[in-house]
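Note that this complex is displayed minus one protein chain, with the remaining chains in position.
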Amino acid sequence: MSAISREDVVHLAHLAHIEMSDAELDKMTGELDAIVGAIASVSEVASSDVPATSHPIPLTNVLREDTVGQTLSIDEVLLNAPDSDSDRFKVPAILDGE
Amino acid sequence: MSNYTDELVDFDEALDRYDPVLGFEVHVELNTKTKMFSDAPNAFGDDPNTNVTPVDLGLPGVLPVVNKTAVEYSILIGLALNCQIAEKCGFARKNYFYPDTPKNFQTSQFEDPIAYDGYLDIELEDGEVFRVEIERAHMEEDAGKLTHMGGSTGRIQGADYSLVDYNRAGVPLVEIVTKPITGAGKRAPELAKAYVAAVREIVKNLGVSDAKMERGNVRCDANVSLMPKDADKFGTRTETKNVNSLRAVEHAVRFEIERHAAVLDSGAKIVQETRHWHEDTRTTTSGRPKSDADDYRYFPEPDLVPIVTTVEWIEELRGRLPEPPAERRKRLKAEWNYADKEFRDVVNAGVLDEIEQTVAAGATAAVARKWWMGEIARLAKAADKDISDLGVTPATIVELNSLIEGKKINDKIARQVLEYVIDGEGTPSEIVEKRSLAVVNDDGALGKAVDDAMAAMPDVVEKIKGGKMQAIGALMGPVMKATRGQADAGRVREIVMEKLGL
Partner (left out) sequence: MNDLIKLSGTELAAKLRAGEVTSVQAVQAHLDRIAEVDGALNAFLHVNAEEALAVAAEVDAIRAAGGAEAQALHPLAGVPIAIKDLIVTKGQPTTAASKMLEGWMSPYDATVIEKIRAAKLPMLGKTNLDEFAMGSSTEHSAYGVTRNPWNLDRIPGGSGGGSAAAVASFEAPLALGTDTGGSIRQPGAVTGTVGVKPTYGAVSRYGAIAMASSLDQIGPVSRTVLDSAYLQELIGGHDPKDSTSLPKDLEGLVAAAEAGATGDLKGLRVGVIKELTGEGYQEGVQARFNESLELLKAAGAEIVEVSCPNFKYALGAYYLIMPSEVSSNLAKFDGVRFGQRVLPKEGPLTIERVMAATRAAGFGDEVKRRIILGTYALSAGYYDAYYGSAQKVRTLIQRDFDAAFEQADVLVSPTSPTVAFELGKNDNDPLAMYLNDVATIPANLAGVPGITVPGGLSEDLPVGIQFLAPAFEDARLYRAGAALEALLEKQWGHSLISQAPAIDSASIAQEA
């Protein structure tokens, strides 16, 4: 049984904001299914009494004093901008106007 | 789209059949010096994209570091909302793409908010108290600011493109989430307004936020659902976003109740969705329905480590808590000896701080109230400004009042002086000096003016001689005219009596 359907991949590609052709979707579905099949074994040993580890080295309370530091100049801010207008970044419409 | 109807049911009628359930998510921007995760300035109104570091732009390779003051402010808010403070909590990433969100995820808290299980007792205008249960208060970061260009309205709909300013990106936020609020009935809109007002007042009182709703320092998302009177399950809710004034909160809740009732009455279902509030029409319109796009894929933020709160730390912070606003009001009302209605008016006018400071500066509570609720309120209304933005300080009032009590000026002149203060001409004393507004106390000049008036009105003089003292008032007009309004009415009265040997 496949764990991952093509519809799943369509949905995931949408969530991840990656446009995919039909051919790519087909290929990705197969590969992902194989990978997930190979790694799903983790749930075998993950019993409820085992705590999760999110950070390999346990540190706590790494906090910064509330002191202002160096900001970027506007030239540095917009240095790599694909598009800008005066001192702001410019992006295409958020909503489809049609 | 047929579910979206602007048919409304009369409010009272709606609530004869349905019980409203409310819920609020209030976002409070903290007024720390720097941002939540970077040392860029947290400031309002600067030129676009000047308050940004590589972290705020989400440049490749950057890492966040938590602002200690923001954590302490969040704990203070939690304590003021009677919450439990988490012994250990962490940050999580909320993943979604939007151009105002530089990393395309928001660093927030998910399973373990810093504060949880609190409550706030909300006093309505007539004194009835509602307890609103607080589910959680968690730390997160604000997004940048999008300006929609092209199209006609500056709205997102119909815009050709948008411009992005990341100055606000990363500003510390505390999101305060209530548990579902039941039982408010017809007072739901009023409670909604009072709740948001109370939260705003608390964070302002704590000094952790500028708390200006018009600047977005306090923003409210209002959840509304209706359930039939005999039902035991909540109805489907809608979430009206960014209702950014107290009045709007009240109106938005009222509108949604009326709209929900109409939808339910028609036999249709409420769609769980985001609604947008429009201040101009006082209506909401449909945003986007909740969908799989809301799969935020939260997971623990690997770039930040957990926060552990010790008892000592929390108690140290508890020691910093100011008197809660409700208790303070109770105390001030007693100290000032105001009647219930007088006090309520003062509270509703939002001049509690001003009166308290004016009393502290030396005026009596009655004098302070007279000015702040009278002339200053009138001038603010005329100028369409907040009282606090007029530039009148408690010191102004104390000074004006002592000028009156010292008989340097009279009440009428004092009101004029106040206007000049607001115009920025200086302190009351300076203005009185500069404009030569001091009361005419010189008995020679005043005596002549009285003589002239008495000579011109022999009938009035006769009446006074006959014991009708209030007739002295008729002499005031000509005397004031002759002295350009600067005569002291009391002194005029004394001179008349002296002259008539009374």
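Going by the order they are written in, the chains are A and B; count residues from 1 in each one.
Quick note on the criterion: contacts are C-beta pairs under 8 Å (C-beta built on N, C-alpha and C of every residue); 3 or more make two chains touch, one makes a residue touch a chain.
Since we're looking at a predicted model, the values are computed, not measured.
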Residue numbers in subunit B that touch the chain omitted from display: 54, 57-66, 93, 95, 97, 99, 102-105, 162, 164, 295, 297-299, 302-305
What subunit A residues would touch the chain not displayed? 4, 8-9, 12-13, 15-20, 24, 28, 31-32, 34-36, 38-47, 50-57, 59, 62, 64, 72, 76-77, 79-83, 89, 91-98
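Here is the rule we use: only the chains that are shown with their structure count from here on.
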Using mean CA coordinates as chain centres, what's the gap between subunit A and subunit B in Å? 39
Where on subunit B is subunit A touching in the complex? 32-34, 38-41, 47-54, 57, 65-71, 88, 90, 97, 99, 146-148, 150-151, 156-166, 292-293, 295, 297, 299-300, 302, 304-308
Contact footprint of subunit B on subunit A as seen in their complex: 11, 14-15, 17, 54-55, 58-72, 74, 77-78, 85-95, 97
